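I have a structure I would like to understand better, so I am pasting it below and will then ask my questions one at a time.
Yeah, one chain of the complex is gone here, protein chain that is, but the others are all in their spots.
Right after this comes chain A.
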Amino acid sequence: MEWETVIGLEIHAQLATNTKIFSGASTAFGAEPNTQACAVDLALPGTLPVFNESALRMAVMFGTAIDAEIGKVSVFDRKNYFYPDLPKGYQTSQLFYPIVGKGHVDIELADGSTKRIGVTRAHLEEDAGKSLHEDFANMTGIDLNRAGTPLLEIVSEPDMRSAEEAVAYVKKIHSLVTNLGICDGNMAEGSFRCDCNVSVRYKGEEKFGNRTETKNINSFRFIEKAIKGEVERQIDILEDGGSITQETRLYDADKDETRSMRSKEEANDYRYFPCPDLLPIVIDDEYIDTIRQSLPELPDARQARFIEAYSLSEYDAGVISAYKPMSDFFETVVQVSGDAKLSANWVMGELAKHLNQNDTDISVSPVTADQLGGLLLRIKDNTISGNIAKKVFETMWSEGGTADEIIEAKGLKQVTDSGAIEKIVDEVIAANQKQVEQYIAAEPDKRGKMIGFFMGQVMKASGGKANPGQVQGVMKKKLDSLC
């Protein structure tokens, strides 16, 4: 029997508002504990919430971007449970009437095909604070700076069938919210985190298996690993004749395993009811239309434009358009260099490699888009070869400077003087008589491949500076004249 995995995801995206969802306190990350929590966030007796409209605007932006129904009337509910970092003893959320209803996004699968993933709903809610266990002996500290930060909880349909699909979906949502500018997407700081609902069933069966929910995973890699591990665990149990307990699990990245947090029996009864301190949010079509019309270009549209305008491959266009800072960078490089394909290759190749190795985001790249564009210009006008360009890029990355300055300072300018090239070619032919004989002896149609050896020798002798096109022409002519 073959197993099938069923995955549904709940993504918590922290909305990039300046102030909290129900108070005027700042949402900035990293301040001293409890310095960004006002009387409302501390849930002092008598305090009341006031809804921050920019959170509404951001939620509606997301809803229109995924082609979802927008709730004309949405209502805040109280989700009641006790926890030390939940100051009011309830979380204000939306259960019955969420702001965003059914929508969808399309993901690309490994085989190049597209799959549509349903979004069940997305609702507004407030974040809780944080418990601090370090620095306290036998005690726990509470930091309420994060309490009241607006979250958009995006709930998917159980439409994903593998960890890879799940990651593709999460990346898609991540790309959407960052492109919309409604979430900074910083997973390490918890601005974007994910709960994974996972179950398995025999292929062909309609009924879902019992599922587990693995909470608060905050990297794409961990999502994939946690799901894979959880699927394996569930299949092992079922194949041993056991059954899956519906429960909440935690992913331990150090041990790369999930472990039980609480079972359904221990689960809270949240006693949801409409929050009497907040009026229902009522919006009209005009409000929604205005937001729809002011949406920035979204990744899918941008990918299509890149294919159309720059003749990029679907893959290249997809990678570059997924992350707004990267697509902005790319477009500047194209503008300067005038060559889209070359620009795409360099952004996704040399630049991405350096960013990865140095764990740096493209938005703070030490080589700017203008610098890279300038470098590509020098490749195009044959001032330097592609290989030399890589050396120039290294220098640019570590020391700065424009391509022209570096080429000048290091004397990397390509040799295009035909006399000089002919001289090197003659020297290489003279020094490699054995290979010349083999060339002459070879069938004419095999000679083309053999020329690479001579090319390499010339480039080596010229320190990479000889113009490869010219070398190729001269070399072929001279060798062929010997045949």
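What we mean here is this: contacts are C-beta pairs under 8 Å (C-beta built on N, C-alpha and C of every residue); 3 or more make two chains touch, one makes a residue touch a chain; residues count from 1.
The rule we apply is simple: contacts and distances are computed from a predicted model.
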{"item": "The complex's invisible chain, by UniProt name, from \"Glutamyl-tRNA(Gln) amidotransferase subunit A\", \"Osmoprotectant transport system permease protein\", \"Penicillin-binding protein 2\" or \"Phosphoribosylformylglycinamidine synthase subunit PurQ\"", "value": "\"Glutamyl-tRNA(Gln) amidotransferase subunit A\""}
{"item": "Full-complex contact with the absent chain, from A:89, A:452 or A:469", "value": "A:89"}
{"item": "Among A:25, A:42, A:117 or A:429, residue touching the chain not depicted", "value": "A:42"}
{"item": "Touch with the omitted chain, as defined above, among A:136, A:202 or A:273", "value": "A:273"}
{"item": "Interface with the undisplayed chain - residues on chain A", "value": "39, 42-51, 78, 80, 82, 84, 87-90, 142, 269, 271-273, 276-279"}
